[in-house]
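My questions will all concern the structure given below.
Moving on, here comes chain A:
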Amino acid sequence: MRALLSANAELVITIVKIALLLFIVLTVNAYLTWFERKVVAHIQSRWGPHRVGPHGLLQPLADGLKFLFKEDPTPAGVDKFVYYLAPLLALTLALTSIAIIPFGPAPIHLFGHDIYLGIAPLNLNIGILALFAITSLGVYGVALAGWSSNSKYPLFGGLRSSAQMISYELALTMSVVGVLLMAGSFNLRDIIDAQAHHPERGLFGWNVWRQILGFFCFFVAAIAETNRVPFDLPEAEQELVGGFHTEYASFKFAMFFIAEYTSMITVSCLCTIMFFGGWLSPFPASWTFTHYLPSVILIPFGLWVIMDGLRYETVFGRIILPGAGTALTLLGLALIVLPQFNNFIQAPFWFLSKVLIFLFVYVWMRGTLPRFRYDQLMAFGWKLLLPVSIVNVILTSFAILAKMQWSAK
Partner candidate 1 sequence: MTTPLIVFFVLAALAVVGAVSLILQKHPIHSALSLIVVMVALAGLYLLMGAEFVAAVQIIVYGGAIMVLFVFVIMLLNAGVEEHTSLSKMAGPPGLLLVLALAGFVAATVARSGASVQATTQTGALSSTKGISEMVFKDFVYPFELTSFLILVAILGATVLAQREKT
Partner candidate 2 sequence: MVPTNYYVILSAVLFCLGVFAFIFKRNVITIFMSIELMLNAVNLAFVAFSQALGKLDGQVFVLFVIVVAAAEAAVGLGIIILIARNRQTLNVERVDLLKL
């Protein structure tokens, strides 16, 4: 048994990584829905979920159970194969795109093997292209769902949604070309390394300053690509009853739901990798005292959770919250005491914080912005975003050429 494991070590490590990452991504998805409901509620001056578990933290669990136990009807007259295939396709593709994202530079040394953070191999030379390939296949989930439902509203919703997705896909891929020209490689790790050339500049070495146009194009195109507000007309309740997922009930709707939130997470990860330095710290490298920032955040937060939990209204909350708070405080203390663990946790900590900030911006926009009308949406994508991203490519190419000529003199 041990010999079999050590002979296929790479395969076993990859399978364990996949299982772990799948579990983490699905949990983050579930708590992203909680986060969204809470934040949108607070923007709208109400509480949001706060009954199921302390601060509503068990709401995703309740939602998951609901999705599992609700009746799953299949409408009459649907094309059964395509009807069942569409949510499966959407979910599979959304979850596959997480495999390409690297989460940290340094490997963990475990059982004599170097385990890198991220499922894709280190030298995946077409990193970002593979991600775009998976995104472009994601259009099928929506289009086939709309068509196979044998009903007007889903058909229109599906057609509109997939037309929107393929239009903004062009702007998405073109807006990234500037970053690729500057990094000289498709590999995501190389893109982050290209932003780490001047570690003393800290956050001013990130790509966002030099590619500000590309960043805005990418972010807006990404929101449209994931069908989020303000581009969510095809699935808005007031407009099209539910768009392409009208005829999909409990579990299949949950699959679409998870696919949408996962693609939101993927796009936020891409944004941070390409424009905000991925796992690089915003502080200059010489300020090594900033390595204690995770502890500085975790310990007061843990103490606050303990204090809040001790005065919580339900008994369950009075047990769970102080427990969670203690765990967080101990983690923060462990980071201070163990410098090796602290050094390792820096990269994933910054990566996850930046991704969380982007997810917050997504949810913030949902709470505040009205949605585009469909013709405004398509006009914006083709007549504004695509030309701007092409102009960005041209300007970047000229800038790189000028720099090459100037440094060659």
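Quick note on selection: all candidates are chains of the complex that A comes from, given by their letters.
What we mean here is this: a contact is a pair of C-beta atoms (placed from the backbone, for glycine too) under 8 Å apart; a residue touches a chain by one contact, two chains touch by 3 or more; residues count from 1.
This structure is a prediction, so every number in the text was calculated from the model and none was measured.
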{"item": "Candidate touching chain A in this complex, from 1 or 2", "value": "1"}
{"item": "Candidate 1-facing residues of chain A, complex", "value": "79, 81-82, 85, 125-126, 129-130, 132-133, 135-137, 139-140, 143-144, 146-147, 155, 159, 162-163, 166, 169, 173, 186"}
